[in-house]
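Here you go, one structure.
The complex is shown incomplete by one protein chain, all other protein chains being positioned as in the whole.
Should a chain be cited, it is by its letter among A and B, assigned in written order, with residues numbered from 1 in that chain.
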Amino acid sequence: MSNLSGRRVDRPAIIVGVVLLAAAAVVAYDANNIHAGFTYGISPSAVPFVIAAFLAVLGVGHFVAAFKEGLPTPDEADWGAVGLMSAGLFGLIASIAFGGGFILGSTILFALTARSFGRKALIADIAIGFVLGLFIYILFNRLLGLGLPSGRIERGVLIGLDGVVGWVSGLFGSSAQ
Amino acid sequence: MDSLLALGSGFLVALEPINLLFAAIGVVLGTAVGVLPGIGPALTVALLLPVTFRLDPGGSIIMFAGIYYGGMYGGSTTAILLNTPGESASVVTALEGNKMARAGRGGPALATAAIGSFVAGTLATIGLAFLAPWLVRVAVNFGPWDYFALMVLAFVTVSATFGSSPLRGLTSLAFGLVLGVIGIDQLTGKARLTFGVPELLDGIEVTTLAVGLFAIGEAIYVVSRHLHAPEKPIPVKGSLWMTKEDWKRSWKPWLRGFGFGFPIGALPAGGAEIPTFLSYTTERRLSKHPEEFGRGAIEGVAGPEAANNASAAGTLVPLLTLGLPTSATAAILLAGFQQYGLQPGPLLFAQAPDVVWGLIASLFIANTMLIILNLPLIGIWVRLLAVPLPWLYAGILVFAAMGTIAANPSPVELIMLVIFGFIGFLMRRYDYPIAPAVVGLILGPMADNQLRRALQISLGDPMILLENPGSATLLAIAALALILPFATKQLRKFKAEED
Partner (left out) sequence: MFKSFGRWVAAGVVCSLLGAGGLASVSGAALAQAQLQEMKITAPAAAGGGWDSTARALQQAMTEAGVVTSVQVVNVPGAAGTVGLAQFVNEARGRGDQLLVSGFVMVGGILTNGSPVTLDQVTPIARLTGEPLVIVVPKDSPIQSVQDLSAAIKQDVASATWAGGSAGGADHILAGLFTQAAGGDASKVNYVAFSGGGEALAAMLGGRVTAGVSGYSEFEGQIQSGELRALAISTAERLPNVDVPTLKEQGVDIDVVNWRGVMAGPDLSDEDKQKLSAAVETTVKSPQWQELLKARGWTDFYQPADEFAGFLKEENTRIEGILKTIGLVQ
């Protein structure tokens, strides 16, 4: 702040400002495309227009801030770790989207997240993630009647579960008679 | 006095050993399912309702009361411990509660939430027993213009969650408002900001945004700093139990929380979120330790949790007296009543007084059982934070994903969750407050709809907002709340100059 002529422009603040102006444009464009649909009172596009104006003001506010105090300087980040955790999250999405099922997805997510925090025992974490996913899946599917996304593993689990319960019930059945 | 007698006989029914057993089962089931993130009270009740059908009406209603209150309790536990609010009404609880838990004060946070819920729940149940017919008459006369004014008031008070910079606070709020526009407009059926994606037509789920911004965003933020500034939550520091100081700081917020929660919960479109916002702001303004807010102030847990539970009982006022289901949970409760052959409504108190009073008595009993069940559990819950960091966050992510897809098993919902997670991470990095975004998503569409309803009924005349005493008063309070902080600041400055 001491050197007025060569003062630094805060880049993150400029980026947020641009994003806000772009968002304002999108919201206004979309609101402009809502045709009629109302007869009394105000249009469904009225509030979106107000929000668009609000966004634009905030965008300009960020530009002003960029030349003044800017945004707070963030701490140094470990992008490798962030990347690993992101890979875990995308792995989950991919597993659900392409039919891998919930258990596989949560195993990937658990193992990669644990690794992103610096754990090296990948096999152990895969095992924990699998057991956790299995437990949740059975809990939801059997006790709550909520079907979590299923893939091959899940179908195998249900068949296996039926077999075990059938075997146990067979024991009970014979002892009862 | 008739009510007292009737309540007494209700207790006689509810205190039969077999009914006590049903209440206990209901409470345990409700807590167990309600504690799962993403499964709010509405889904809890919906899932467990069939369990009660096989009992006789008396027993099933009693078990049902246990499930209802149990589900309400469960929601706050994950918000405090894992920063993963299970329902929108627990978002505010997570703000201070999770900060407390990380600082080793998870025990007192859970305790003040549990006791606050008990106190407010009990008071609200008393209110339900004795004030319901009177309160409901006021509630029904609340028009769209009054609701709009209430939303304006809530908007004004949101500034308490803005943190250090109004610019960043307002930007966060605007983010939530934009998300609130997405989806089919309820009043006209027009799609707004959906870009042809059918999954967006129903709008953005509040819990998806909250879990994404809070839980996932934080996990990414913590791992990004793990190498350079590792953070370790402390399971227990100091007393596991509330200290004398904690009690002193909690009891007034509990009562005020009840004061916000019960009447607003009784309003047909009041909801459980607005009272928690109002309670948080009030506690922040009134606190003797305002500097602790944002870092784990116990008042910020005590008040909103009490408000949250009082509003749950408030919802029963229009439900029992008018048959008006005013929340998703209440709609499922109504379905439950009908299943037992009861038609809630103006005639219920006259036609089936034993059932109504039995229900109210079992609400008292369920509430008491919950506190007996939950206080000893606190010691176990806080141990969750002793789990090694890699597993703790891996588990949080798996549970957050589970909650999201249990409610809506679609990859699109998960993609949104993860996107919100990254946005939450960036917001944390550049010190944008998180809560205003969630508030904007909740309040924005409500305010938009109520304003348009008001103007539709008045055929476009905006004076309707000022002509009605209710809305005029609320708008005046909102204006005061907006101006007062500035005015007092100026006054102080003026006085300081004078000295």
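What we mean here is this: a contact is a pair of C-beta atoms (placed from the backbone, for glycine too) under 8 Å apart; a residue touches a chain by one contact, two chains touch by 3 or more.
What you are looking at is a predicted structure, and each value in this text was computed from that prediction instead of being measured.
**Student:** Tell me which residue among B:L43, B:I62 or B:V92 touches the hidden chain in the full complex.
**Tutor:** B:L43
**Student:** Of the residues B:L187, B:L255, B:L426 or B:L482, which one touches the chain left out of the display?
**Tutor:** For the chain that is not drawn, the touching residue is B:L187.
**Student:** Out of B:A6, B:I25 or B:L359, point to the residue that touches the absent chain in the complete complex.
**Tutor:** B:I25
**Student:** Spell out the interface residues on subunit A facing the chain that's missing from view.
**Tutor:** Against the missing chain, subunit A presents residues 35-37, 39-40, 142-143, 145-147, 161-163, 165-167, 169-170, 172-173.
**Student:** What residues on subunit B make contact with the chain left out of this view?
**Tutor:** Given the touch definition above, subunit B has residues 25, 29, 42-43, 45-48, 50-54, 139-144, 184-189, 191, 198-199, 201-202, 268-269, 318, 322-326, 328, 330-332, 335, 338-339, 341, 343-348, 407-410, 449, 453, 456-457, 459 touching the missing chain.
By our rule, only the chains that are shown with their structure count from here on.
**Student:** Measuring from the mean C-alpha position of subunit A to the mean C-alpha position of subunit B, what distance in angstrom results?
**Tutor:** Measuring from centre to centre gives 22 Å for this pair.
**Student:** Of all residues in subunit B, which touch subunit A in the complex?
**Tutor:** 33, 47, 167-168, 170-171, 174, 177-178, 181, 185, 187-190, 192-193, 216, 219-220, 223-229, 389-391, 393-395, 397-398, 401-402, 405-406, 409, 411, 414-415, 418, 421-422, 425, 429-431, 444, 448, 451-456, 458-460
**Student:** Enumerate the contact residues on subunit A facing subunit B in the complex.
**Tutor:** Contact set of subunit A toward subunit B: 12, 16, 20, 23, 26-27, 30-31, 34, 37-38, 40-42, 44-48, 51, 54-55, 58, 61-62, 65, 71-72, 74-79, 81-82, 84-86, 88-90, 92-93, 96-97, 102, 105-106, 109-111, 113-119, 125, 128-129, 132-133, 136, 140, 144-149.
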